[in-house]
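Have a look at this one.
One protein chain is absent from this view; the other protein chains keep their places.
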Amino acid sequence: MNATADALTPQQARARRRQAGGRGWALVGVLLALITLVPVFVVIGSFFQLDSELWGHLRTHLLPQVAANTLWMSLGVVAGTLLLGTGLGWLVAVCEFPLRRFFSIALLLPMAVPGYVMATAMVGITEFDGPLHQLLRVFLGSDARPWRLSGLGGVVFALTLVLYPYVYLLARNAFLSQGARSLEVGQSLGASRLRSFFTISLPLARPWLAAGALLALMEALADFGTVAVFNYDTFTTAIYRAWYGMFSVQSALQLSGVLILAVIIVVIAEQRLRGSRLYTSLQAGGAHDPRPIVLRGSLRWLATLCAGSVFMLAFLLPAIQLIAWAAPNLARDFDARYIGFARNSLVLAAIAAGLVTALGLLLAYATRLSRPAALGRITARWATLGYAFPGTVLAVGVFVPVAAAGDGINHLLALLFGEQAGRVVLTGTLFTLLLAYCIRFLAVAHSPLASQLQRITQSLDEAARGMGETGLGLLRRVHLPILRRGLLTAGVLVFVDVMKELPVTLMIRPFGWDTLATRVFQMTAEGEWERAALPALAIVAVGLIPVILLLSQTERRNA
Amino acid sequence: MRHAVLPALLLALLAGCAPAPDDNGERIVVYSSRVEQLIQPIFEAWTRETGVGIDFITADDQPLIQRLQAEGASSPADLLLTVDAGNLWNAAERGLLRPLESEILDSRIPATLRDPAGHWFGLSIRTRTIIYAPDRVDPATLDSYEALAEPQWRGRLCLRTSKKVYNQSLVAMLIEQHGEPRAEEIVRGWVANLATDVLPNDNQVIEAVAAGRCDVGIVNSYYFGRLVAQRPDLNARLFWPNQQAADGTRGSGVHVNVSGAGVTRHAPRAALAQQFIEWLTSPAAQELFAGLNYEYPVNPDVPLDPLVASWGTFSQSQVNVARLGERQAAAVMLMDRAGYR
Partner (left out) sequence: MLELDEISHAYDSASPVLDNVGLRLGDGEIGCLLGPSGCGKTTLLRCVAGFEIPLRGTIRLRGSWLVSPELFIPAEKRRIGMVFQDYALLPHLSVAGNVMFGLRDLARSERERRAGEMLEVVGLSGFATAYPHELSGGQQQRVALARALAPRPRLLLMDEPFAHLDPALRERLFVDVKAILHQQGSTVLIVSHDPREAFALADRLGVMRAGSLLQWDEPYTVYHEPTSRFVAEFVGPGAWLPGRVAGDGRIETELGMARGSPQHPLAQGRPVELLLRPEDVVSDESSPLRARLVERVFRGGDFLCTLALDSGRQVYATLSSQDDHDAGDRIGIRLGPRHLVAFETSEP
């Protein structure tokens, strides 16, 4: 043994160590992927019980329509969120205009509005006797053509307004770290700012934009509430029809499998198209960090107007509509229990945010350090699929195996210790709920962390090692400060997502863990939309406070 | 550091939040798809009367049933409470409910409103009926669900989406009464008569009728009750269809579904749960249960809410609601074929 060890040059020894460490990380990645793949296994298992009659029916009468609808919705939402998120992200990150700092945070707020709430508020605003038409009648006379937000247009509109913050947040981070340097390069080569934006800034931000748009896409694909409000049938509609209408949970799982497959294809296609190019940013070097573009004249007010109108449409208007609905019911519905609902929501969201962010970080590192590297990339892809599941299907996909595992453990305990052995109850505990959150939201935490981790170059690692920092010290003193923005982004995204999450919480929550979101369900399940406005507003309000606090802190550091 | 904290945290949660609370007083556990504000007052009344507490969670029917099934023998649930018969039928089909023998229940609940095998029992009646705009429709021209498929209603009918179980069980009833081919004809007739794309919920159907976008619609009566309680001058009236057949004999009756309950197969406190269901059919509980939501009590001896009573009396469908669950999948497929979204 010694002889071979002696024969190794230091480089060989280091390479060996790295390889061994890489295998360890690959194992971590695979383990994480296995946990998050539990619902996928349930889906795969479901294909052993194919109901051919039902599938025949679906294929003829339902799938062609919903597949086309889903495609249009996906294209619309991806285009819409990319347009709004990229444009606003760039404006806020690179340009200087009145109220920029306010909008930099305010434009994130629509994220806290659940899609179905946004949709309902929009329908309320554009209803025949709603405020918009009353206004139109004032200006255009009583025979103004009734116009209604509905169908595809309504779905894309509402989903874009609640989902663009995913793209915005990641795009803003990407553009912030690019600074104005990319524009200056273009300008020094004779390209206008506009052309520089399209040929330099945008391509450089591509991994971030793609990650944001993918999150928006997966959320849109998994959405059921918003499409239901606009009565637009998508793939999830077919899933719930098979399950709730025809009592076939197997078919629902199988349909989800098809949906997941589509997402996998999109992800692979995007990565293929991206090729092997590197997207590290242009370093903005030295003391003369490029300053933001200071917009002048009418341009600056145009920027304020753009940001302002999105903020108004996506947040102010729906908030006002919700307040108008909630006010009359305040006396009847608002009571001390709301403190409990809010606390439950906060506790769940906070624990889940911490947990999922930690797992996301772990996954990001596993992806980065895995040897062979291809294995790392594959695990990352698989481990983040949970986000594409419709919530209820995911809940079943987690709950059923956990219950089975509990049974298994109990059988084992009984075998080992006899009937007197204690019983483990996993279902109906926070453990199961948090597990489901982790599986569902890992993608949300992983995206910003993985893209931020790309910023840490090999040479930076080596420089830190050279100064004697390794392992946890390296993580704490070098990586975490650099990853700070990514960690915050991940935590905030997960926090807000859990705050507004409904189907998983609804099915898996333990007794007494009613949240603001389940409160919304209590009202909407019997069609009492106006009474649902109060808990919906509470979600927005309670969810926003930490978001604003956290973000204003990052803003200050970046200013 | 992280590696150590994570499992520790998970273990702490696991240990800290394990099984259902079990205080000194007796408690039963209810899984309910009937929402909190429609059950909690009743639960409180029961606890006041008997000292037995109730833990419950609310969620959609199918996830609840799935949860019950997955939990199997470990399930803490004693009672499954739903807002339609179809899901109760499905739960019984999956062997998740236990049959009860109770003279009290058999005597208080009409036979069509409970499972023939005794797995579950209707607790309140939800009628799905016709709504019309009195300024544009003469109620004499209204007759039955089937008649709404006739050409005279072309462009005048509003329907809620077929995604909702209420419409699925209505069509299931039509299949039960007429067979699939005729039922499909009727549904196609409805679709042809639609004034506007199908609407997402019953409220919007009522609003559409009141606002003049259409003249007739099909809704659950309690939605109308809720709206009318807020806006007494609402331009819409209920009509009870299928009261008289063409030959003058008694008609097939108004379509009814039930909100009902069954005791779970593995209920740890089955006897107590049965007592609770029996109590729910007592006049006082019935009045509260139905009255909370302008529904009709299943117990025919119980007085109606004044607003509900003002809609008059009617004869209801004699099809056993269990048959609706059985036919539901077929009904959904039929609506798909007929283009009823």
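The chains carry the letters A and B, assigned in the order they are written, with residues numbered from 1 in each.
Assume a residue touches a chain if its C-beta (ideal position, glycine included) is under 8 Å from a C-beta of that chain, and two chains touch if they have at least 3 such contacts.
As the structure is a computational prediction, the values presented were derived from the model and not from experiment.
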**Request:** Give me the visible chains that the unshown chain touches, in label order.
**Result:** A
**Asked** Among the options A:189, A:373 or A:472, which residue touches the chain absent from this view?
**Response** A:189
**Fill in**
Sole touch to the unshown chain from A:56, A:153, A:203 or A:512: residue A:203
**Complete:** Residue list for subunit A contacting the dropped chain reads 181-182, 184-193, 195-196, 199-200, 203-204, 206, 277-288, 290-291
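Throughout what follows, only the chains that are shown with their structure count from here on.
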**subunit B to subunit A touching residues, read off their complex** = 1-2, 6, 9-10, 13-14, 16-21, 29, 33, 35-38, 55-64, 66-67, 70-72, 74, 76, 86, 90, 93, 161, 163, 165, 168, 197-203, 211, 213, 223, 226, 293, 328-329, 332-333, 336-337, 341
**Prompt:** Tell me, which parts of subunit A touch subunit B in their complex?
**Reply:** 54, 57, 61-62, 128-129, 150-151, 228-231, 233, 237, 240-241, 243-249, 351, 355, 358-359, 361-362, 392, 395-396, 399-400, 402-404, 406-407, 410, 423, 425-431, 434, 472, 503, 506-512, 514, 518, 521-523, 525-529
